[in-house]
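Before we start, here is the structure in question, set down as structure tokens.
With one protein chain held back, the other chains of the complex are shown just where they sit.
Which chain is which? They are A, B and C, in the order written, and residues in each are numbered from 1.
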Amino acid sequence: MAEVVWGLATSHVPSIGAAMDRGKTETPDWRGLFDGYAPAREWLAQHRPDVAVVVYNDHANGIDLDVVPTFAIGTAEHYAVADEGFGRRPVPDVVGDADLSLHLVESLVDEGFDLTVFQELEVDHGLTVPLSVWTPDPGDAWPCPVVPLLVNVIQYPQPTAARCYALGQALGRAIASYPVDAKVAVLGTGGMSHQLAGARAGLINPEFDAMFLEAIEKDPEKLARIPRADYIRDAGSEGIEMIMWLIMRGAMNERVEKVHSHYFVPASNTAAAIALFDNRAPQDA
Amino acid sequence: MAEVVWGLATSHVPSIGAAMDRGKTETPDWRGLFDGYAPAREWLAQHRPDVAVVVYNDHANGIDLDVVPTFAIGTAEHYAVADEGFGRRPVPDVVGDADLSLHLVESLVDEGFDLTVFQELEVDHGLTVPLSVWTPDPGDAWPCPVVPLLVNVIQYPQPTAARCYALGQALGRAIASYPVDAKVAVLGTGGMSHQLAGARAGLINPEFDAMFLEAIEKDPEKLARIPRADYIRDAGSEGIEMIMWLIMRGAMNERVEKVHSHYFVPASNTAAAIALFDNRAPQDA
Amino acid sequence: MSAVAPSGPPDVPGTPVFDGRTSRRGLRMNRMFMSLRTAAARERFSADEAAYCAEFGLSPAQREAVVARDWQAMIDEGGSIFYVYKLALVDGRSMQYLGGVFTGTSEAEFVAAMRAGGHRHG
Partner (left out) sequence: MSAVAPSGPPDVPGTPVFDGRTSRRGLRMNRMFMSLRTAAARERFSADEAAYCAEFGLSPAQREAVVARDWQAMIDEGGSIFYVYKLALVDGRSMQYLGGVFTGTSEAEFVAAMRAGGHRHG
């Protein structure tokens, strides 16, 4: 049976990918962010999973606003990296795992999650930047196949934090029932606090972010109880995307062990963070 | 506040629409079906709602298999009638009710239903045939605006019957909270037993259909407990679309009053039925 | 984390279940079928069926099934009946004709069987 081995929460700001693609990770603007990634990357290089589920959202690249699914999952064998406007990122295309995808669809629909199935999908920075944060030099291929799990965080009403956490818990049960002896990683992406438009553009809320970083490890239920309006008020209209971390966290055990976390301001207009959790911590009896 | 005034369950077989469009409703093949519609149509003509929610599925016309949502809702002001291949049906386009649609999206996502929003949609016989069953001579316009609610009944895993019934109940609560003094009709479409492909093509199961017709009125919870596999086995691989009736029924009161029902075999390859329920029956204290 | 196994697609003899795996197999073919809703597409298809199939990326087995009008093979190769039906319409065939094909009878026999109450379940 499959097992969730680790969970990684990480921002997916496009400029993080651009800084890597353009060799700017050592500049004064960026060094503080990438230095903070180093311990996580070292640990991750020693803990390569067989497959990863990446929870993310698209940004006007792979899907448009004609069709807005609350939760969607890719079931393809291959996901091309989208050209977001001026050439695609110089990173490998993403290999899918259709078998796991189809298992997850069946499990999650059985459990009453109303997924939308994407049989084809181009993936944007929301998915590729987290892969780059994890694996800065993938060479010809990312470390493992990927199942994309998309969340509507752009158009109100987004799913509630509670619904995201519940989906994560069901995802954990679904992975646990996958009849393949596979080590599974789960990535929750986006955040931290930021707002791109309006008079509050440039908003950063380090207190909220610190609370969230602490609670995502130790008390995710608390975060699941926060109403959407409070996310938007406290973390900014785009900071609400942190609800995607709750899907990752829900798929993990009650007790996880923090391997490393790091918080950095700014990644362009955003507070950025990484938080890596080992799912093999001893559990309470 | 809005109120569900009636619910109509009806097959949406394309040949029913074709028989009407081609003036064949009095032929020996069809008279038995259309005669059975008459009492319902008379009552419906006296009970015109302000808006109708039509629960249906598309059949390779408005949406394709690239994107398969479990539950989707249209939020448009206008839905063109699809050309399914050889000219569109000679019936009016469908006027939407974006305000009600957006209210339903917010209410249902708040309640943990993971809807997909269709901002544009062409509607096929799955939606227009039920409107024709209700209103044979619409003239220039259908009796009222329509909100389309789409269900994946084509690609396994379909939502469970229990999930459909729960969605219907949430739909009822959402309609009840709509702050407009509107009379709302709900149509559940599809069925009854039929199977189009495989060695069991032509399957009809009148016993199952009779049980379903009785229970949809008096004991929908019983139908909600039936596993998908049993629907497919007993009602045929396409008969499972009867789960859409449960969404209609869930939106109604515990006690409804049957105005009329009629069962007919065959509408081309299908057992067809109509069942009309008044939602203003006295309730238990 | 407790494991909850999905119930899985039902296995009912004589009943093709169009599940996620089938849909993946048939994706391109079903897309081709759906394209046949326009007259322009039907003309191009009829002018050179194999080329039209190739354009949509059908597998050789799918292309052969389409060109040979092997309706059962189209279903086996991942066709959804609602999509396959679009091809039947191009040929002027009805769903009753397809019902006859799937059950090994003529269209007239299939229609007669439906009028007699259909193929009884069980």
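Please note the rule applied: a contact is a pair of C-beta atoms (placed from the backbone, for glycine too) under 8 Å apart; a residue touches a chain by one contact, two chains touch by 3 or more.
Not measured: the values here are computed from a predicted model.
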Result, missing-chain neighbours among shown chains, is A, B
For the chain left off this view, which of A:33, A:204 or A:226 is in contact with it?
-> A:204
Hidden partner chain, touching residue among B:18, B:102 or B:229 | B:102
Check each of A:75, A:116, A:177 or A:193 against the chain that is not shown and name the one that touches it.
-> A:193
Of B:75, B:135, B:152 or B:270, the one touching the omitted chain in the full complex = B:75
Which is it among A:19, A:33, A:68 or A:170 that touches the chain not included here?
-> A:68
For chain B, residues touching the missing partner are 1, 4, 75, 98, 101-103, 105-107, 110-111, 117, 119-120, 170, 172-177, 179, 251-253
Name every residue on chain A in touch with the hidden partner chain.
-> 15, 29, 59-61, 64-66, 68, 82-86, 154-157, 193-208, 227-229, 232-234, 236-238, 265-266, 268-269, 271
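Heads up, the rule we're going with is that only the chains that are shown with their structure count from here on.
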Chain pair with more C-beta contacts, B-C versus A-C | B-C
Would you please write down the residue numbers of chain B that are in contact with two or more other chains?
-> 65-66, 68, 155-157
Which positions in chain C touch two or more other chains at once?
-> 6-7, 9, 19-20, 23, 27
